[in-house]
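Here the structure is laid out as structure tokens; the discussion comes afterwards.
Other chains of the complex are left out, but the ones given are in their true place.
A and B are the chain letters, set down in written order, and residue numbers restart from 1 in every chain.
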Amino acid sequence: MIEICQFGAGRIGRMHAENLARHPAYRLRYVVDVHEPAARAVAEATGAAVASTEQALADPAVGAVLIASSTDTHADLIEAAARAGKAILCEKPIDLSRARVDACLALAHEAGVPLMVGFNRRFDGNFGALKRALEEGRIGRLELVSITSRDPGPPPAAYIEVSGGLYRDMMIHDFDLARWLLGEEPVEVFAAGSCLVEPEIGRLGDVDTALVILRTGSGRLCQISCSRRASYGYDQRLEVHGSKGMARAENVRLSSVEIADEAGWHGEKPPHFFIERYAAAYRAELDHFAACVQEGKPPSPSGEDGRRALALADAAVESLRTGRAVAPV
Amino acid sequence: MIEICQFGAGRIGRMHAENLARHPAYRLRYVVDVHEPAARAVAEATGAAVASTEQALADPAVGAVLIASSTDTHADLIEAAARAGKAILCEKPIDLSRARVDACLALAHEAGVPLMVGFNRRFDGNFGALKRALEEGRIGRLELVSITSRDPGPPPAAYIEVSGGLYRDMMIHDFDLARWLLGEEPVEVFAAGSCLVEPEIGRLGDVDTALVILRTGSGRLCQISCSRRASYGYDQRLEVHGSKGMARAENVRLSSVEIADEAGWHGEKPPHFFIERYAAAYRAELDHFAACVQEGKPPSPSGEDGRRALALADAAVESLRTGRAVAPV
């Protein structure tokens, strides 16, 4: 049984806490949040105790932490947890500053604690089946990856302001999937973007509709299409092409029901957003983290995966500014 | 919290026990099975105690029972549980003898205990969405129901022998769905059947491939197609036609992945069998039973629903024998 402390009691924090509480491998011991009523509500719902960061990390019974607080607190918590010798599962991104990310990775390495980054989509059953088909050679030698990723609607301006922008906040998941599927590091990033959905996003210097092209050393190509809006629901699709064929993971739908009437055929929308769409993936992510903590398996996605996805996002931002293909560093 | 006793620790019993153990509304107190090692294994996995029928029913803390033992024990257990004042959730069928079913229903009624029958398919999310579309008038006035229900492969001969035959053992689920969707009682049953899959089934006097037509008082029609074999996986589909259109619930698939290659397009099979296909439905069934026990909601499907589905199965058997449309009694 892994005694674990959850940082962050917001929407995604609550979901993680409930998953931890029901998971046979974990005992959720503490919930920490600067907003105490939120921490208390989650603690009550899950049978955990409310604690401060210091109390939680000082407790030797605690073996692991799950960091799902706001982005600007991630690096501090990673460092404190690493110093206290706790295994770490941290929501993306580790930090918006690459120097700070490097520091966190170095510290976790020194402390000898596993550091896993919450790229939940790798644990989706459909994407996993696609990856397996690829690995089994069902489509031959990989040539091209195409990722479509559209949120149901834009977040509030206050969130956009501290988010690091679309490429670092939203497309970072797609950069991780691209690396995971390409099986090679991209050496060239080209980005185009527009503000078409919400003018306020443009005023904040960000884009809400974006296309990216990646190219790997051996010439494999990847296109990513992102938008902050999809009125028909959370659009999450992968498509891969190889020398012998193609494989794609289409959207899942709320049910298998189809209705036909005078206006044509009608099917259901995809689940609303990430909490609903990736419910099972978030649980499977915890399974993997437990195996890392209990069996010493190296975490995947690792802190390094987090760093590389951020490097691609930074390269995209630079490409958008300069109109040039940029090599990630 | 409902303290509950589980009868039966076979495949479906184990699944129910695990669902009960994880369900917030239940505390699984006892597991009962004539085969003690099975009972012990399930008890250990779920934190319950092994008990005899007498011990379990004598415990005043126990408020409810879930009967998932072999069919020939159902009626005895229902009667014993009713006498002990326990709420009852019983796997289908209540019994193969209609007289015995009537006796069970009468006793439960007298004892004032809720009696629910485990027609799990009513709790499937896809079928539920279809039923809602129907109730919301999306396809107008209902005219015709079409049900396809095929098992992945035939059960062993030993099971067939005591099963009551395809209509009472397998198609009884479809009779229940038919009644649920038709919204009216069938007044005429016509059955055709063949032994095409497994000759041993024919030697036992049963069929393995069967078609049925139902007709209600107002003239609504229903066709049911069943087989003991579907090499492509458990085939579970509903289709309803009304004055304004049609709705159908297609099979679910193991993942949304499609592969295209020189041979064409390929998609995944449906889940293997009922345990996998109806995993969520079995949990939702427990939600409803909890609401019946805790809030006094009348159970649906009820014991009466169990009786009527069996009456349709009996009429089908009679029709198969005589080559005539038969009115269920």
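We adopt the following convention: a residue touches a chain if its C-beta (ideal position, glycine included) is under 8 Å from a C-beta of that chain, and two chains touch if they have at least 3 such contacts.
All of these numbers come straight from a predicted model, not from anything done at the bench.
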Identical copies making up the whole complex, of which 2 are given, total 4
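The working rule: only the chains that are shown with their structure count from here on.
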Taking the mean of the C-alpha atoms as each chain's centre, how many Å separate chain A from chain B? 40
Touching residues (chain side chain A, partner chain B) in the complex: 22, 125-126, 128-130, 133, 138-139, 244-252, 254-262, 268
